[in-house]
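Below is one structure. I have some questions about it.
The other protein chains are all here in position, but one chain of the complex has been omitted.
On to subunit A.
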């Protein structure tokens, strides 16, 4: 048996982003808020959204958490997010943000 090797790469080039359909499960809160149309949908369905995500503990993580990933912590309710997802599907795919 041979040991595996994890070799370094040679140089850094910024990875290219790929188009994808945004949703409350696969997109971070920061990414959703960065797209005006998506932000409008979020705020329409969850008016208290901005207050909920303004805590100092959560703020640094808005690029990591999707709204759906916070359901288990009680921050959002799944049914509201379901409604958001229905509306998000009508938007064109997002590109540009890596978050």
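Here, a contact is a pair of C-beta atoms (placed from the backbone, for glycine too) under 8 Å apart; a residue touches a chain by one contact, two chains touch by 3 or more; residues count from 1.
Following the convention adopted for this analysis, contacts and distances are computed from a predicted model.
Of the names listed as "Electron transfer flavoprotein small subunit", "Chemotaxis protein CheW", "Multicomponent Na+:H+ antiporter subunit F" or "Beta-galactosidase", the one that matches the UniProt record for the absent chain is "Beta-galactosidase". Residues touching the missing chain, restricted to subunit A, are 1-18, 20, 25-28, 31, 60-61, 63-66, 69-70, 72-74, 94, 97-99 (touch as defined at the top).
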